[in-house]
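Here the complex is missing one protein chain, while the rest keep their positions.
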Amino acid sequence: MAKLNWGMIGGGEGSQIGPAHRIGALADGRFTLAAAALDHRPDVGREYAMRLGVAADRAYGDWTEMLAGERNRPDRVDLVTVATPNSTHFEITKAFLEAGFHVLCEKPMTVTVEEGEEIVRIAEKTGRICAVNYCYSAYPMIRQARAMVRAGEIGRVRLVVTSFSHGHHGDATDADNPRVRWRYDPAMAGVSGQFADCGIHALHMASFICDDEVTTLSADFASTIPSRELEDDAMVNFRTARGTVGRLWTSSVAIGRQHGFDIQVFGETGGLRWASEQPNQLIYTPVGGRTQIMEKGEAGLSDEAKRLSRVAIAHPEGFPMAVANIYCDLADAIRGEVRDGLPRAPAGLRSMAAVHAAVASAKAQGAWVDARPPMFR
Amino acid sequence: MAKLNWGMIGGGEGSQIGPAHRIGALADGRFTLAAAALDHRPDVGREYAMRLGVAADRAYGDWTEMLAGERNRPDRVDLVTVATPNSTHFEITKAFLEAGFHVLCEKPMTVTVEEGEEIVRIAEKTGRICAVNYCYSAYPMIRQARAMVRAGEIGRVRLVVTSFSHGHHGDATDADNPRVRWRYDPAMAGVSGQFADCGIHALHMASFICDDEVTTLSADFASTIPSRELEDDAMVNFRTARGTVGRLWTSSVAIGRQHGFDIQVFGETGGLRWASEQPNQLIYTPVGGRTQIMEKGEAGLSDEAKRLSRVAIAHPEGFPMAVANIYCDLADAIRGEVRDGLPRAPAGLRSMAAVHAAVASAKAQGAWVDARPPMFR
Amino acid sequence: MAKLNWGMIGGGEGSQIGPAHRIGALADGRFTLAAAALDHRPDVGREYAMRLGVAADRAYGDWTEMLAGERNRPDRVDLVTVATPNSTHFEITKAFLEAGFHVLCEKPMTVTVEEGEEIVRIAEKTGRICAVNYCYSAYPMIRQARAMVRAGEIGRVRLVVTSFSHGHHGDATDADNPRVRWRYDPAMAGVSGQFADCGIHALHMASFICDDEVTTLSADFASTIPSRELEDDAMVNFRTARGTVGRLWTSSVAIGRQHGFDIQVFGETGGLRWASEQPNQLIYTPVGGRTQIMEKGEAGLSDEAKRLSRVAIAHPEGFPMAVANIYCDLADAIRGEVRDGLPRAPAGLRSMAAVHAAVASAKAQGAWVDARPPMFR
Partner (left out) sequence: MAKLNWGMIGGGEGSQIGPAHRIGALADGRFTLAAAALDHRPDVGREYAMRLGVAADRAYGDWTEMLAGERNRPDRVDLVTVATPNSTHFEITKAFLEAGFHVLCEKPMTVTVEEGEEIVRIAEKTGRICAVNYCYSAYPMIRQARAMVRAGEIGRVRLVVTSFSHGHHGDATDADNPRVRWRYDPAMAGVSGQFADCGIHALHMASFICDDEVTTLSADFASTIPSRELEDDAMVNFRTARGTVGRLWTSSVAIGRQHGFDIQVFGETGGLRWASEQPNQLIYTPVGGRTQIMEKGEAGLSDEAKRLSRVAIAHPEGFPMAVANIYCDLADAIRGEVRDGLPRAPAGLRSMAAVHAAVASAKAQGAWVDARPPMFR
């Protein structure tokens, strides 16, 4: 089976997300890095692309060049990854989808809800895949959790409680560091800080595992470092279409929490717990029974969990392999074997609607607001 | 040093709280169980008291008998513990305080805010100790956390996040079991279910460690088992007098969480974490530094942590010893050495004000309300 | 039910083991401290005893005085606890047993195997209880483990692996501190250092849970701090009467391990794991199945586990309550309800035989030696 051709925009040398995508795309041998526009400095990007093995004529200076160059090649890239600054996601994703490319867009997919709706419509119209990199949802034990909820193994879900709270922006003396400051500056980060950055991963995860959608929410935002205009800590209560109660806490000033992404799902007949710092385990408790530790690779897991595991039980697979699982799903989808776990444009849109809803609620002292994008109401 | 005479009301055979109080009072040899009215069935209570070594003439049939019997004895009890059903706490505590006895009252101290204010006034007027059994606050590593916050070791506190969430009422098929049902029935439990039962422990703990008071709050209540009139799950956001942001989640349907009481305190220069299932450790992270595991009994702890530890480092001390620490503080206070960590009537009153505020907020779709009792506004 | 009269020898003010015994004996209200000889300085001991509530005429200067004073009293103590320096255990225990008292002796019960055999014979002859304070075996979840092994829930036991390794003597600059040094000085500690101090707890535990006895062993001793004559680290491989393979590691230089007592039992159809730093859980894995977390207080535990728990599930009970469980078993045994979990003189003797066997093996480069006392061969 020939490898698929893959193109990458953004994620240049020294970026954090770049290596994760490259490992994710390359690790399973299903993609070749065939084209790239890696840096906002054209020469730097070209040079780095060539160092990564991209042919000189496909090492582009920017995304418009890449679009022009790839558009009409017979061996044009099968998939484009968009890992540029947030404000450019919409424009680039739109352009490539319209040119008939499949796209994997980093989160957030867009800045506004309207843009999000447009991407959803374009993806529908063109029939191209527009995936969004909610990569945590591709951990095998998250797929397992989703399979268990779907199979009714914990009954109707009553309650989902999730947090994504770290402390890496907790140092006020470092708050003016440009690497940190932009995240809390509306001019650069948009309407929301921590909730848009990390909270939406948690919100997506809640919907993903429960196979459900957030309908309304109430938010409490705080800028615990006073110089920040946008929130560095947020609590969001929500309700879903199926009536589940949701609680989501996200923070960047929780000093001592390194990653702090976890989720707990409580149903009528059982509970599930998972934490990203130990992603290979899923903790399951049947009502009235003992807590059980489920392990990636154990016998009897769901097909999805099995398909997305590579090495034996208790050999940990980490974040890079979760990203690789997104690329596995993409390779399959491109070849026509659709994976319903792959997060797509509607998920990206719902996140943006939730961000704007949370901002509105927080401004209105926690009033409950509709969290759905207009097109899904 | 002669032992102090101790009297107990409620907490009869088979009750859960009774043994904890008896171990707590007796373990350190500072109290003798001298009088008791242990059961709502007078004969049963008398008989059990005598089995516990109480003299026949001080094994009372009910609390009024005990009050009458003890009032004028020269060797009358130094301390009365009130461990009766919640609705009776006010009346009994009031009567004994007014008769000049020191009292340890189980939580909740009262049912209404007005009653709470009355107890505070009586305690003040009589000069008697009215303690409330927020026993978790007496764990050595909680006292350590409080000492560290006071000493500025984590700087100004920005954020406190706490949960007290278990799953022991998560089985809908058991919801009509009388042992469970009363907790969600307003006729028996009052205005609040899970928040009044467990949430106030967490709220007290947040105030206790931070040496601060809750001023306003916003609540989201849910009855995830629909037959329940009162909430079995609640999220409460709050703010404190010093401007700290607070987040409190409490649930009784979190299947798989056995006890689930934990607290995280995040300040300008560090974070602290503690969980009741591993109470002998306090996890501390200085900003920009590594997470450290502090252990009960290690060198260099605060005086309070040292005073309330009994056995060497890494020999766990559990819940009964936390209750015993409340009795240690009481014995010292009765003898005139006041321990400022001992939770007293104002703490009990604040809890009741918070319960009523949370109920009001939840009814008003999470509107922010004043959480303070009128007398402390 | 009248309380039993209890006498204590050793364990004076400032000692570590004294408070554990007093809490253990008093917490459940079954014993009164009626007599005591607490300190090697007669006046100090008498004064402290009186401060603890002992009547002046029963606050003795030393154990011989106490023996003389108690021997003929009609209200003489029902139980004597011996918590004096190791080298005196034999003499005191022997004297009190022969005078018809029940005795709880701290470990090690004796210094030599011959003395141990003599104590076993005296206890048999007099019909008095001679218990040894292997208190870890009284944790509810250890009793549960034993019950499960006995019930065949993990099948024939193939392998038991235990360690008791801490780092509190790991600082060479503190090695001459008298509080530490004596433990590695044969003149004061006898033939063995760390193995006799902590290792025998682990060895007892292995036998206790498996309901089995060590028959042969091979030891590797090391003095990792060279100035020490006796071992501060030891590995002991052993075999039991039923053919189980055993592995025991004990160390006092394992810097970072605070307590480090744990045990794993592997049978034909399952495995069990327990650690003293989280004593309220027992980890159970059926062969081919998932690991389950068993909790003190959960439904369906063995009678022994239930009997020795005081507070609800997930309210931790720690080391002092384990000691209290030994006193519960003693109180029952004194009143005629024999508890077969109570560790007695034969267990104390077997430990001493194992210590001497391990020393001999270590000297003979790990040769396998008989670990049984002659009287049990």
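Just so it is clear, A, B and C label the chains in written order, and each chain counts residues from 1 on its own.
Going forward, a contact is a pair of C-beta atoms (placed from the backbone, for glycine too) under 8 Å apart; a residue touches a chain by one contact, two chains touch by 3 or more.
Bear in mind the structure is a predicted one, so any value in this text is a computation, not a measurement.
When you scan C:Thr291, C:Ser309, C:Asn325 or C:Ser351 for touch with the missing chain, the hit is C:Thr291.
Contact with the undisplayed chain is limited, among C:Ile17, C:Ala95, C:Ile200 or C:Ala254, to C:Ala254.
Interface note: of C:Met50, C:Ala99 or C:Val245, the residue touching the hidden chain in the full complex is C:Val245. The chain not shown here touches chain B at positions 288, 290-295, 298-299. Although one chain is hidden here, its contacts on chain A can still be listed: residues 1-3, 16, 19-20, 22-23, 26-29, 33, 51-53, 166, 168, 258-260, 276-280, 295, 310-321, 324. Although one chain is hidden here, its contacts on chain C can still be listed: residues 154, 158-159, 161, 165, 167, 170-172, 218, 220, 222, 224-225, 233, 235, 237, 245, 247, 249, 251, 253-258, 264, 266-268, 270-273, 283-288, 291, 365-368.
As a working rule, only the chains that are shown with their structure count from here on.
When the CA atoms of chain B are superposed on chain C, the rotation angle comes to 180 degrees, reported as a multiple of 5. Residue numbering at the chain A/chain C interface overlaps substantially, since over half of the positions present are found in both copies. Rounded to a whole number, the gap between the C-alpha centres of chain A and chain B is 42 angstrom.
The centroid of the Cα atoms in chain B and the matching centroid in chain C are 35 Å apart. If each chain is reduced to the centroid of its CA atoms, chain A and chain C end up 54 Å from each other.
Shared interface positions of chain C, i.e. residues touching 2 or more other chains, are given as 295.
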